[in-house]
Structures are given as C-alpha cells and as structure tokens.
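A single structure is presented below for examination.
All protein chains but one are shown at their positions in the complex.
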Amino acid sequence: MIKRYADEKIDQIWANPNKLFLWQKTELAVIEARCQLGIYPQDVYEKINKILLKNQIDIDWWLVKDKEIRHDLNAFIDERIRHLPAELHQYFHDGMTSYDTEEPATALMLIRSVNEVEIKIIEMENLLKNLALKYQYSPMLGRTHGQEAKIQSVGKRFYSYYQNFQLAVRQLKSAKELLQYSKLSGAVGNYQGVTPEEEKKALSLLGLKPFKGATQIMPRSIFKPIIDTLEQIVYSLTQITEDIRLNARSGLPLMHEPFAKKQKGSSAMPHKKNTIKCEQQIGMLTMSENFASMLRQRILTWEERAIEQSCVERVAFPDLFHIVLRSFYNVSKILKEIPVFTDNMMIEILNSKGCYASEEAKNWLKVKGAEYGLAHEDAYRIVQLAAFLAHLPDKSRQELRQNPPQSFKQAESNLKNIKINNQQKSIEIIIANGELEIISDLELNQKEINRWKEVLSKIFANKDNLAEWQNLFSISYHLRNEKYLFEDLN
Amino acid sequence: MIKRYADEKIDQIWANPNKLFLWQKTELAVIEARCQLGIYPQDVYEKINKILLKNQIDIDWWLVKDKEIRHDLNAFIDERIRHLPAELHQYFHDGMTSYDTEEPATALMLIRSVNEVEIKIIEMENLLKNLALKYQYSPMLGRTHGQEAKIQSVGKRFYSYYQNFQLAVRQLKSAKELLQYSKLSGAVGNYQGVTPEEEKKALSLLGLKPFKGATQIMPRSIFKPIIDTLEQIVYSLTQITEDIRLNARSGLPLMHEPFAKKQKGSSAMPHKKNTIKCEQQIGMLTMSENFASMLRQRILTWEERAIEQSCVERVAFPDLFHIVLRSFYNVSKILKEIPVFTDNMMIEILNSKGCYASEEAKNWLKVKGAEYGLAHEDAYRIVQLAAFLAHLPDKSRQELRQNPPQSFKQAESNLKNIKINNQQKSIEIIIANGELEIISDLELNQKEINRWKEVLSKIFANKDNLAEWQNLFSISYHLRNEKYLFEDLN
Amino acid sequence: MIKRYADEKIDQIWANPNKLFLWQKTELAVIEARCQLGIYPQDVYEKINKILLKNQIDIDWWLVKDKEIRHDLNAFIDERIRHLPAELHQYFHDGMTSYDTEEPATALMLIRSVNEVEIKIIEMENLLKNLALKYQYSPMLGRTHGQEAKIQSVGKRFYSYYQNFQLAVRQLKSAKELLQYSKLSGAVGNYQGVTPEEEKKALSLLGLKPFKGATQIMPRSIFKPIIDTLEQIVYSLTQITEDIRLNARSGLPLMHEPFAKKQKGSSAMPHKKNTIKCEQQIGMLTMSENFASMLRQRILTWEERAIEQSCVERVAFPDLFHIVLRSFYNVSKILKEIPVFTDNMMIEILNSKGCYASEEAKNWLKVKGAEYGLAHEDAYRIVQLAAFLAHLPDKSRQELRQNPPQSFKQAESNLKNIKINNQQKSIEIIIANGELEIISDLELNQKEINRWKEVLSKIFANKDNLAEWQNLFSISYHLRNEKYLFEDLN
Partner (left out) sequence: MIKRYADEKIDQIWANPNKLFLWQKTELAVIEARCQLGIYPQDVYEKINKILLKNQIDIDWWLVKDKEIRHDLNAFIDERIRHLPAELHQYFHDGMTSYDTEEPATALMLIRSVNEVEIKIIEMENLLKNLALKYQYSPMLGRTHGQEAKIQSVGKRFYSYYQNFQLAVRQLKSAKELLQYSKLSGAVGNYQGVTPEEEKKALSLLGLKPFKGATQIMPRSIFKPIIDTLEQIVYSLTQITEDIRLNARSGLPLMHEPFAKKQKGSSAMPHKKNTIKCEQQIGMLTMSENFASMLRQRILTWEERAIEQSCVERVAFPDLFHIVLRSFYNVSKILKEIPVFTDNMMIEILNSKGCYASEEAKNWLKVKGAEYGLAHEDAYRIVQLAAFLAHLPDKSRQELRQNPPQSFKQAESNLKNIKINNQQKSIEIIIANGELEIISDLELNQKEINRWKEVLSKIFANKDNLAEWQNLFSISYHLRNEKYLFEDLN
C-alpha cells in the first residue's frame, strides 16, 4: 500500500523481518514439541533456540540467497542453519515442507492484524453509541429514495449504523476463530514427516490448533470468512460516510465533515468545504471489494497445491487490512467532531410542509372518513394532492419551468425577478381547511374534489378531530416508539 | 433475464430457434462455398438447401436428442440429416467440428444484438443534443464534491453527458468490427477438414471474414472489446441518472424523474415522488459490470479449447445486452419528459450568496489589491471569510447546533422558534462593504481583519472598480465561453 | 436463469405466485398479531383470512395494475383489498410500508432456498465420505505444482475435499440463522405504524424474529454472510471438479467423468471423452462469484433506503441459488459413478521411479551420511541428481529436443525411430548403487560426484542400511499416518 494510506502496524506485521521471525518461531515450536515428546534429545531445543535468538536473521543475506535459489523458505533455512553446528542441522526443518513453516506464520500474521482491527472496533462502537444517545431527541427527516419521508431522530440514524456495524463485528468473531487452525502435515498433508501428535503439540505451543484435511497448504477457503468480513466492515463504515456526504450537500446541509481552521477546500474557489474524506471512503470501499475479490478468486488450487495464491496474498492480505484500518481512520476522524446542523434539520422539517406525516394523515382520514363514504383510495389521493399543492411554485415559476431562458439577458432578468420564498401552507392546514384544487400533475376532476372538500369540512367541524389531527404532526408523536431502540445502549 | 427487464428482440436473437437457424445457415454456407469452388457437385447446395428450408427445425426433437447424447451440436446434425437422403449425408457438416458451426452463428448473434444497441444510440444522441441546446441559457450551479461550485448552463451539463456518451459510441464502432471475424478451421484450428479457401468463401457468404490463428474456437479475447464497450455504454448512461437522482433530492429539487399522473410513490406516504428509475439504473450498472466480468473471467481456456466459457456465454451474452437495452429504456424514458426546475436552480444561485464567483472575486482582489500590499494568500482568506459569513446562521441557531435538544418538549419548542430565512448578505456586498468579522470556524485575528478592511475600502472607493466587481457576479460573464462547446451541436 | 441450468424448486420459490402468497402471509400475520394483542377486534383476522384464501391472487390482474401505478406492492394491495368489504379495508396493510410486507417474504424465500441447498449437502457429505473410505488403501501420487510429489491414498484426497466442503457447511449454518431476522418497523424504521410488540408477535407467527435497527429495509449486510457462503460452497465443489479435470487428461488418466454409453464426445472426433461437466463447473464458479458480487456491491443504500438493490436481488438471489444447485447436480452426477483408474495410478507411481520418496531418501542420507562427512546440502544434491538421472531421456531424444525437425519428412522419420520406453532405473537403485554421473541440467563437478559415490558405497555396504532404505519406498510406510484422518469418518 502506498504510504499515504498505509497503517504502520500492518506494515510491520507483514514485513520480512516479522515474517521470518515467525517462520523461525514455527521451526522452534516443532523442535520444542519433539523434545517434549521425547523424539529429540531433551537439550536440542534449548541449544538451537539459544543460538538462533543470539544470531539475528540477516534479511540482506536472505534476499541474496533467495535470488540465487529462487525459493524463499529454503533461503531462510540456509540463513538459519549456517549458525548451527553440524550436529544440530538434522533437527532443523526436519521432515517438514516449506508450508509447514509458512502456514502457521501466516495464521499468526492474520491474527495479529485482526487484533489491530478489534482495537478500532471498540472505539467505533463507542462513537456510534454516543452519537445515538446524544441526538435521540433531535428530529430530522428520514429520507427514502432521496426524498423526505418521515420524521425520525438523528440518534435513530446513528443507532442504525451501530447495529449494521454490529452485524459485521459479530461475523469477525467467528471468522477469527477459524484463523487458529493451521497445519504441519507435510508436502501432501498426510503426515509423512511430522506426526499428528507432533503437529498438535507444536501448534499448541504457537497458540494454534491442527486442521484435519490440509493438503500441502491450508485450504484457502478457511480464510474466506475473514476476507468476507473485513469487506463487510468496510461496507458498514462506508454506509455512514455515504449518508454524511449526501447530508453535507450545500443548500441546506444537515451534517458535514469537520473542516480544519487552516484547511483549504479548493485551489480555485475559496468558499469550498468539500467532503473529501467521505468521498475517499467510497474509493476505499472499492479497493476493499477488489482486494477481497482477488483473494477469493485464488482460493482454488490444483490438486495438493500450486502457488497461484501466493503473490496475490503477499499483496492483498496486508492491503486489505490497510484499507480496513484507513477506513476506520477516516470514519472516526469524521465522527469524532462531526458538526450536526440540528437547526437546518428543523428548517427542513418546516419546509417539508407537514408531508412527513402524510402517512398518518392518510390513515387518519381513512378511519375518520369512512362514515362519510371516503374510500381508502380517496384518503390517499387527498393527501397526495395536498402534498403536491404544498410544494407548488407560483405561476411565474411554473412558467419559467416550461420555458427556459432563450438568452443570457432573459436569464439575468428571470434571476432578478424570481421569488425565493414559497409561502405555501402545510398539508396540515390545506386539508383541515379543505383548500384543494385541481393541478396539472395529477389526474383529477372538479367533482371529485368537491366531494372530498365536503367530507373534510364535516370531519373538521368536530373540534376533537381537529385536536387529534394536529397531534399527528407533532414530533413527540412521531418519535414515540423510538425509545425501544435506545434501551440497549444505556 | 427475468421478463421484467428483458428486451424482446434480444430474447429472440439468442433463443434456440434463431440459434439453430444460424447453425443451419453456417452449414449451408460451407456447402454453397464448396459448390462454388468446385469441390462438391454443383447441385448439392441447392438440393440440400431446398430440403432443409422445407423442413423446419424441430426444437423439441432436438432437445430430446441433446439430452440423450449430451451434445447439442451433434443433436442438431442428427435432426437436420434425418431429412436428407443418404447420398447427401456426406456433404453436411463435412470435415467440420462443432465450433466451426457455432462460432459464425455466435458472431451473427452478437452483430445483430449490437445492431439493436445502435438504434438506441441514435435516439440517445438526439435526446442529449436537444437538451444541451434547449438549456444553453439556463444557469445552474455546477457542483463539485456535492458542494456549490460555479455557474454553468444546464445545457453544458447535458453537453458533457453527450460527449461522455460519444466516447463509448466510438469504442462500439471498432469493437463491432472485430465481430466480423470468425473461423471454420477445424478441431484444433489448422484446417484439416476445411481449407483456408473454403473458410474464406463460406464466411464471406455469411458476411464474415476469417481470423487467422483460431484454435478449435475463436480466442475469447476477440469479444473482450465488445464486452468492455457495452459496459462503458452503461456507465455513460448511469452517469446521467446518478446526477438526476442527486438533483431530485427533495428540499429544492432541480430536476426530477417524470412522474405519471396516476403513479403512486409509496404505499404508505402519499406525498412521495421517488427516483425509482434512476436508482434502478445503478442496479443495472452493477449487473452490467458483473455480466461483463463473468465473460472476461472466462476468456482463458486450456490449450486448443475447453468449454468453461460456454455456460457463461449462454447466460451473460444475452443478459448483458438485455441490461444495456434496459438502461437505454430507463434513461430515454427519463430524459424524454424530464422536468427541469430552472426556477429552483435560480433560487439555488441566489441562496449561494455570490459564492459561485468566489474564484473570480479572489483573482480580482489579487490583482487590484496588489498595489495596496494585499498578498495572494490574503485575497484567498478574505473571500473565504466572506463566504463563511454569508452562510453563518444566527446566534440561536448556532447555539442549537452546539446543544441538541434533551427532550421532545425542547425539540418542539426549538422547532417553533427557529427562523427559516437566513437574511445574510452575499459575498459581493460583504466584501464591497468591507463587512468582515471574526468567526470561530477560521483562524483569524482582528488586526489582520482590520488591515483587510482598510485595503478593501481603498479599492472600492474607485467607482470603476465597483462596476468591474459587480460584473464578476453576472451570468453572462460566467457563461461567456460556453458557446465554444455548443458549436458542434448545430 | 436459463432453463438449461435452472432448478425447478428455486424457480417456484422465487416466482410471482409464491412471492405474492408470502406477501399475503405477512399481511395476515400482522392482522392476526393485532387481534391477539387486542388492537383489532378478535374476529377481524378470521374474516379477512377466510376471504383472501378463498379468492386466489390473480397474477394477471396484478401485473396490469403494476404497469399502471408503477408500484408492485401497491398493486398487490389493490388486488387483495378488492375482495374485502369496505369495513375491513382499514385493517389491511394498516400502518405498514411496502417493505414491511416484502422483507419478511424475502426472508422466507431465502430460508426455503437454503433448505434446498441443505438437502444436497447431506447427499454430498455421504458421497465424499464414502469415496474417502473406499479408496483409503489405494495409493496415488499427490501432486504439487502439477508435479509428482509424494504418495498419498486416493481416499486422503477425497477426505480433503470433504473437510474443505465442511468449512463451507459450517458457515452456512450461522449464515442461515441471520435470515430469521426481519422487520415491520415502518417507512424509516422507527415504528410509527407498527409497534415493537406487534412486530415481535407478527414475525413470530411467521417463524421470524425482529431485527433492531432496520431503516425502511433490512440492512443488506445481513444477507452478506449467506451470499458469501453460497459462493464458498461453489468453491468447495469446484475444487473437486478442477482436480478431476486435471486427472482426466489423456495420456495416463487417473479419474474421469462418467461417460454414458450412448454419449458422443465430439461431432468431429469419435474417440473423444471430454470432461464437459468439470469444465462447465468452472463456468458455474465464475457465475456464482459474479452473482455474489452483484449482491454485495448493492449492500449500501442512501439514508433510510433507495431501491438500487431491488433489481439486482430479483435477478441474482434466485440465480445464485440456481448456480449452487446446478453445481451440486454437476458434482454429484460426476462423483456418483466416477471411474477411478487405480491401475493407472500405480503405473504412474512406477513411472515416477521412486521420486515420491525423495524427501525420505534425502533425510535418511542426511542422518546416515553424517558420520561420513555428508552435509545436509550434499544429501539434497545427491537425491536431486538421482531424480534427474532417473528421468533422463536417451541421447537421440536429447538431440531431438535440441534440434526440432526442419521438415515434415524429418518429423516422420523421428517419429518412426523414437524409443518410447525409458528404461531408466529408479532413484532407489541409482543411489544404492552409487550410479551418479554429471548431467548438463545441474551445476556439478566430477570430484564432488566421486566423493558422494564413495560415501554411498560405505553406507550401503551395511545390509541393515539397505533394508531400511528399501522400506522408505514402500506404500505402507508412506501412508502409515493417514489413519488419523479417517478416524472421523467411521
């Protein structure tokens, strides 16, 4: 991964010095196990361990040797064995194949990388829970299809992110368990050089367990759940930034990315505050999908193994972790100081002119109107009409929509004369007052409208009905059931 | 493809009756070629042709046979040959391998499918050109990073879609040319059963040309450019709908999907008008990417061929075309009657409070301020500050942002008291009047601001400067160079 | 999915009649729950249930309505409600949004589809276990990098497939559990129309549980584990067919696809038996990856939902299941009657000339040679040299390799004169007899070789050593530890 997006700890885990250190750790574990099982003389492990720890692995020596013999694990053995007296040679890498050494090391690198992810998970959980609680009484318009839908709290939205994130977290736990399995079962996996007992003991010294059924290598499908889950984590984080990006659109922004006091948004346009982290996060998602995809596409191998997966894993295992950690960095950076414009959210609610309660209005009319012969369909159409009326621009604007300017002059003149503020009433008022009229966007006739107006006048003649009606538009009514959700968090 | 998204013509092209008809056409072309070359007796072609055209291919008979012998092309030969007298048998499929028959047929199916796409291309080109011209004087805010940037015409945006689409169209032309190549060169591609001369003549009767270097099959990479290009077409169409979807977000919608007079947006919320076609188009894009990906991933085969690509091509070739045609359907359906809210675009411009000219303002200040000691950096910071001031909410709203409501009651009260209309001045006024002041979002000090104010008062003391300044904010100034783009279209 | 690869049960589960039936089931569950909770009059459920079950859903009516109002769920409501008396209208779909109806139905369709997969799993487990046990004493050469490696049993290979398959099976269990979760929490997921209690009760009537934190829809990431797992199942199945395909290569085939007695392998070449199912399976894998990928790429949505995932799910959910079931069909068809050429496997072992024991030979020489000054590296090089010698072609063949024919005539003459049978000795003999000599493929010098020969003659002068040496090449020695694996299966 290029430095710009790389995580230092991940870099360290997957770098050659750590990899070779873990190869050595595996070799030593096998020797120790055999000493414990009485297969080797008791002091062999201690002797070898002492010598090797004293003589650090020489990465440069190893790289030169690798180039010569074109086999990195053999080059490692040569590097290590040169420090041992001849009589100890036979105990090093004895009866093992390269991947008996490499597989446990890979498992350990994956586990340590997952540990890094887990640290970030806890931070993210807290961030999301706190935001959910902080904003549980702040109303905003929920949006579906980019359109204003119904009122919810801002806290509810963060709660949803939290639960979506939890889905990924739970997968991580089970995927990580699989990483404990590894193998020492030889060149084709049938224990010709290492016995099942030695495998069990040696892996246990490494904190690992034997997988029954390996070939020369572990089946790559054992890594699939962790790959899939890392990708899922990035999805769950990107859902958050994608929404913030939408909410930050200028006009009436609802949230925004934090903007540093000395930050510049654009080289050309000084007024710009851009959602660059949120946008970058979409790129991160794309990379995570494709690094995951690379790894998945090389799960299959030929017979007892071929090496197609190796180069892909060298690149994509660390890079997938880099992307995951960069995603945590991005999202937590944003969430820690996220400006939430609760005022703009309220303005948006007011501008929606009561449409957030269109469902309640429709249902209420359905029930109340029944005795006056109002059909289910009528209730729907009345509220739809009122909503369209509430957002109808004035005549001059309607005309402008039909006839776009034909010159710059006309455009300048239109711009000068346009009326910004739509003084339309809310559907609460339009319906209660029966102020319905024909509009061109809907198929309607005057007779139908007259019938509706008559019914409405009857319904709203009743004071209790009016009070009930007005309550349908209150915030507390709309958010009354959300407490069920927040129960978990306290 | 499921019926909901399928194109009838594509279905017909790839259906068994047409495929077998094209297999027959290929077989007949080889026979005709050999008659013309004097390899077969002159009348053989006519005899066979007459009999086979008289006896329609029996699809059911063929399906039963295929199940029995597990070879669809052999089953086809059996079906055809049963209608021929024994003495003609030797001429049918003589010296050919299955894919000598299938490859030309596949080429013809692909060409016909591309023909369907080309019809839609012409329609789309016209739609986009017309929209570009229609709206060339309608100003809107261009947006970058979802933020208001600079003024452009709506026509310019459609012009960009047009040119982006043209990039794909040009690729299609060259990719289609490759589809003319096919092969009749036998089981391993070295002309043991069909000679190069026969191949050339027979393919030419089908409107095709020989590819030198085929194995049993055409190299699948010859289809890659058409696959890639179909995907690119869908990208270029989806760019349009993705923007419309963004522009249709409620609040101050700029464009919208056409909404039928009897349409319902939501089962629950009668006020909803949703951008469902635009959203579906994103799904179409995803499908096109993955159908293209399937086909690409099966380009490789083993040695002179294996059959891994066959099942994928049976599914993904027609499905990719279905998706492309569905995408044209979606986008042309939207564009044909797209409501463009030029009035709202003007309101948006007004609401932006002159920020669309922040770059011009900065550059102008840079030049004019130089003699008064205003640095490049100063000009930037002045305009940035003015822009932030122009969008600063009042104190009560600022406070609400800091302290979200702690109860529903407080939320209701906030909602009642909020002031919707921001009466801030534009940056044009703020700067000309030198109305700068410290705000918390930027690192500033009073001394610096005082210096700036002093300079500004000197600059704007000059009437000519003021006139120049005001011109920087005019539409005609901003769109002055766009005519260069529209030249092509007339 | 095209008929050729479709599974009938999956088709039925995802077809409109079943989908609408499940929508109705969900609507009825909500009504029943409300009756049980005392929210609706007790008899409402029974009345509605009776009427609706009596009046079958009219798919054609529904399709027409859907086209008109462009909303499939609303069209369904219209279709159903027309059978109810006006006074019952208010209870149907009351306070619900479309996806309150659709999500539980989707969950049920997914669960039923998984049930179909589970049936196939049991069959596959038995097939693999039986093959593992049947062939536990049949030796074959394990291969790594396509090259002969060490001896294993054929049973061991099937055992590895079994364990690899089990990894996927275990994932399926946990992924399926997530499918039980669904939602009835309204248009933005905050229970404005359906209370948490009603949701819990209604879902429980459907065999489902509430998910806390849904928006208008379930987070799509809850489906990711099942998508990922279905893909993993196809990987685990395709690993088997890919190996069979490799093993079936002509020359000395080790296994083969069953070939029906009336089957034709090729229209041109009567001798062909092709591994068409194995090859098709690679195509199936590619499709499964891409159908899974489609679904994954549409996990994200905007805010409380948009509809990008809907078209993809309509296509890819059923198609992914079709591909999975087709894969089971392919692989079980192959495995049920797979011809295993144990005789050819033995010939292959003989032809390998003892190289399968090269590791044992090297290790033994390392230990035995130590006292005669044989280094670890020497042991490696001796065995490598012996292995290369054992496969060295005769002089005339070596020459032919260097100088390919320059005319057809020369080629025919070469072909006539070539000696097929390589009479080389095995490494067992070469080393025991010290028959080492310089070859051009390795960097060697005569002095080194002489030293090696001397040491070898000393070692093999000892009769016990010779017996030990010979044992290293026996089958029972090589397979001695495999019983550990088969323990599980009995």
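In this document, chain identifiers A, B and C correspond to the written order of the chains, with residue numbering beginning at 1 in each.
Convention: a residue touches a chain if its C-beta (ideal position, glycine included) is under 8 Å from a C-beta of that chain, and two chains touch if they have at least 3 such contacts.
Remember, predicted model here, so these are calculated numbers, not experimental data.
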Among C:145, C:314, C:425 or C:451, residue touching the chain not depicted: C:145
Residue in contact with the excluded chain [from C:18, C:130 or C:351]: C:351
Of C:4, C:50, C:134 or C:333, the one touching the omitted chain in the full complex: C:134
Omitted-chain contact residue, chosen from A:104, A:142, A:155 or A:186: A:186
Sole contact to the chain not displayed, among B:20, B:33 or B:246: B:246
Contacting the left-out chain in the complete assembly, out of B:224, B:391, B:425 or B:451: B:224
Footprint left on chain A by the chain that the document does not show: 1-2, 4-5, 68-71, 73-74, 77, 93, 96-98, 186-187, 193, 245, 260, 262-269, 274-276, 279-280, 282-284, 286-287, 289-291, 293-294, 297-298, 306-312, 314-316
Missing-partner contacts on chain C, residue numbers: 134-135, 137-139, 143-150, 154, 245-246, 248-252, 259, 261-262, 264-266, 268-276, 279, 339-344, 346-352, 355, 358-359, 362, 380-381, 383-384, 387-388, 393, 397-398, 400-401, 404-412, 414-415, 418, 420-421, 427, 441-443, 474-476, 479
For chain B, the residues touching the chain missing from this view: 81, 86-87, 89-90, 94-95, 97, 142-146, 149-150, 152-153, 156-157, 159-160, 162-164, 166-168, 171, 174, 178, 186-193, 195-196, 211-216, 219, 221-222, 224-225, 228, 231-232, 235-236, 238-239, 242-243, 246, 285, 289, 293, 296-297, 299-307, 359-360, 363, 366-367, 370, 375-376, 478-479, 481-482, 484-485, 488
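By definition in this document, only the chains that are shown with their structure count from here on.
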Cα-centroid distance, chain A relative to chain B, in whole angstrom: 27
Separation of chain B from chain C, taking each centre as the mean of its C-alpha atoms, in whole Å: 35
Junction residues of chain A, two or more chains touched: 143-146, 149-150, 246, 359, 479
